[in-house]
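One structure is given here, and the rest of the page talks about it.
Missing here: one protein chain of the complex. Every other protein chain is in place.
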Amino acid sequence: MNSVIQATGYILAHTPDLLVHNGTTQTAEREHNPESEYLRQIPQHIRSYRQVVEYLPNQTYIGNMTPEELARVEQPWYDKPVENASRFGTFGEIMPQDEFLLLLQACDVFDLVWLSTAFVSEALPRLAAHPLIGEDILAKIKTGVEPDAIEYAVSQEHAEPLYHNGLLVGYVRRAHDFDPNLSAHIMLENLVSKASSVLSLLHVVHQAGIEKNAISYVIDCSEEACGDMNQRGGGNFAKAAAEIAGLTGASGCDVRSFCAAPAHALILAASLVSAGVYENVVVTAGGCSAKLGMNGKDHVKKGMPLMEDVLGGFAVLVGKNDGVSPEIDTAMCGRHTVGTGSSPQAVITSLVTDPLDRAGLKITDIDKYSVEMQNPDVTKPAGAGDVPLSNYKMIAALAVKRNEIARDEIGAFVEQHGMVGWAPTQGHIPSGVPYLGFARREIMAGSIARVMIIGKGSLFLGRMTNLFDGVSFVIRKNSGGQEESAVSQKQIQGMIAKAMREFAENMMREQG
Amino acid sequence: MDLENQRRVKELSEKYGAENMVIVLGAAESEAAGLAAETVTAGDPTYAGPLTGVSLGLRVYHICEDEMKAEIAEQVYEDQVSMMEMVLDVDSIKKEMSAIRSEYCKF
Partner (left out) sequence: MLKNAKVVVIGDRDGIPGPAIEECVRSAGAEVVFSSTECFV
């Protein structure tokens, strides 16, 4: 039987200081152009936590608004704050930076992250009030160090500084004296990914209403690598995050394929559960500090705020078929193969029409496609266009080529089967997965029946191959059947009796 | 344009001679196309890469432009590119590219 999407968790963490000090656009600028106008202007374009909570796409990401509701508001959205916006949403939350830094320390089990006493005493009570963060995590937070210890570590010991509201509040030490893979910079990036994944895990378990120790397996699909000089990408973010989140019954592993990883991970999760290997699997990923402020130069140039000021995270619980939740139909998976080629037509054919053809369905039989759902507020001013829209147009264009729709119906197709983007430009985070929470809700409400999730990855960025990558799968209304419980004794006796009868009949025929 | 790509364009231009080079772009947006085109003709307008202040004036075209289509085998173009004509704002791209070339191209 197919597995189902049981619950979803989506989180954002507001991290403006990480943007300034760790986003690669900013670090590269400081390296090559330290006197630049851009660096000077950054402080005037940083948003406050309140502004980030009130930002429409962020409220959509955590489930307080639907993509349809977001589409009704005219773009751009950054100048249209939501009234009475809440930090917590149907699917998750938007965490402020100080609480996130504490969570970062709680995720560090090698005494690498140190925060000032003043900072900890100020922020800890607020984290302690968090409904999902328990004593087990709070106990991992250290009381703190003095400012001169922080200054010393940063200036003399190659530690990575941690800032909050522009003030130096702590540091991340390197995990090794000379191994570049365990540098302070890399440890910070990896801990950021881990912490945002932990928060996502806490939310999905809460959403599912199950015990933490009921989770059997976790798959991390972010784009970071953790390891040392002898095994640079050994992993295992999944298990590391599961440990902090308290998922004592889970093992896990990491799956990597740039931005296509979440879709790969979900197909693997669905297969593991459907095959009965594990009771359930959580697919998770944390966010990326390197991508913060990635398109910042264009935003500042155009007088806009720096909108890439949040880390993204998500967690999806895939469970046994419960007869109700939407099923992941593993018979309808698309994949971009080594031989597919890179032409847009070939790519979309392999991901969309090949699986649909095999299932005897048309492109228009999928109610909604969830592609790369990057927020257009961020991408359009940077000359990167409207990514979801481009993807939908490509699917529509292929439909035109196949004579499934007319050329002048492209707009209507996009309207009906597409959605506006809302997810932060955090690479793997917007790739297919942001819509799962909404899809589950809509499918269970009966308003839609089939959603295709498409993940695409730019493998060439790693310089190992020039290939693209991509996979797709369909989630659909539950067929209503339920996972069978153990076969009854009566049924077994019936089967044995039948087998013996057939055996006897064969014996008679042979002898006769 | 990616800094590494700028470096390659500069090196190859020196190696083969600017007059023998043609840069072919696949940009999705006219803004990105214009930026790349300007970089390989007038120099990097963002002052970020190796082509900052370097005016190579190279011949540069977007793959969807008529000058390119005219020379490419019809079936190959059909398979590799044609679908994108329904997705990209080709008119906008052509306009941007022509403008850059008429101002900065040396060949």
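As written, the chain order gives the labels A and B, with residue 1 at the start of each chain.
Keep this in mind: a contact is a pair of C-beta atoms (placed from the backbone, for glycine too) under 8 Å apart; a residue touches a chain by one contact, two chains touch by 3 or more.
What you are looking at is a predicted structure, and each value in this text was computed from that prediction instead of being measured.
Visitor: Quick one: which shown chains sit in contact with the chain that's not drawn?
Guide: Result for the missing chain's touching partners among shown chains: A, B.
Visitor: Identify the residues of chain A touching the omitted chain, counting contacts across the whole complex.
Guide: Within chain A, the residues that touch the unshown chain are 341-344, 372, 374, 379, 382-385, 387, 390, 425, 427, 430, 458, 460-461, 466, 468.
Visitor: Considering the whole complex, not just the chains shown, which residues of chain B touch the missing one?
Guide: 1-2, 4-5, 8-9, 12, 16, 20-29, 32, 36, 59, 63-64, 67-68, 71-73, 76-77, 79-81, 84, 88
Everything that follows uses one rule, which is that only the chains that are shown with their structure count from here on.
Visitor: How many Å are there between the centre of chain A and the centre of chain B, using C-alpha atoms for each centre?
Guide: So the centre of chain A lies 35 Å away from the centre of chain B.
Visitor: Write out the stretch or stretches of chain B touching chain A in their complex.
Guide: Of all residues in chain B, those touching chain A are 28-29, 31-32, 35, 46-48, 79-84, 86-87.
Visitor: So in the complex, which bits of chain A are touching chain B?
Guide: It comes out as residues 32-33, 297, 343-346, 348, 383-385, 390, 393-394, 396-398, 400-401, 407, 410.
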